[in-house]
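Removed: one protein chain of the complex. Kept in place: all other protein chains.
Here is chain A:
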Amino acid sequence: MTRTTNLKGLSRRQLLSRGVAAGAGFVIGVNFVSGADAAWATEMNALKPDTMATLIQMARDIYPHDKVADEFYAAAVKGYDVPDAVDDTEAGIEMLNGVARGKGHGSYIDIGWERDRVDVLRAIEDSAFFQKVRGGLVTGLYNQKAVWPIFGYEGESYSKGGYINRGFDDISWIG
């Protein structure tokens, strides 16, 4: 799973002109999903772009971190965009949208408030699909080295000589 900004040669304006804005700040094109600000985009190999956009929103709603940008959630679920995963993933998202419609919404991604989306997720949280997505995110999201600094986590330290001279005991608020 990699961060993808690979719609080569397209300007921001061209990119945005090729898609339609969806709820929750995504632009969905014929073969891509991007951020509404075009700061990132992911090209589709197997999944429908609508499905990917919904999956990204679902990922954020499962593990919402307001300081973590969409591109990291997109990278965390990019692994579902392969032929072997298409059927299960499309079916899972259709189930999600079905529950959303049953609660009076147009589709999952059209729901404006997080609490209402979480209400839909609660209704499917025992499903194999939800548990697969949630379980995959535990590593797919939190094991991305690029997100670690957002949480302050410093990762590998051996190459820097550990913390013996770099603040292992630098806490300032203990008397």
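Just a few scattered comments:
The rule is simple: a contact is a pair of C-beta atoms (placed from the backbone, for glycine too) under 8 Å apart; a residue touches a chain by one contact, two chains touch by 3 or more; residues count from 1.
Quick note on the criterion: contacts and distances are computed from a predicted model.
Candidate names were "Sulfate transport system ATP-binding protein", "2-keto-gluconate dehydrogenase", "DyP dimeric alpha+beta barrel domain-containing protein" or "2-aminoethylphosphonate ABC transporter permease subunit", and the UniProt protein name of the unshown chain is "2-keto-gluconate dehydrogenase". The omitted chain makes contact with just one of the residues A:A39, A:A91 or A:V138: A:V138. The omitted chain makes contact with chain A at the following residues, 62-65, 67, 118, 125, 134, 138-139, 141-143, 148, 151-159, 161-164, 166-175.
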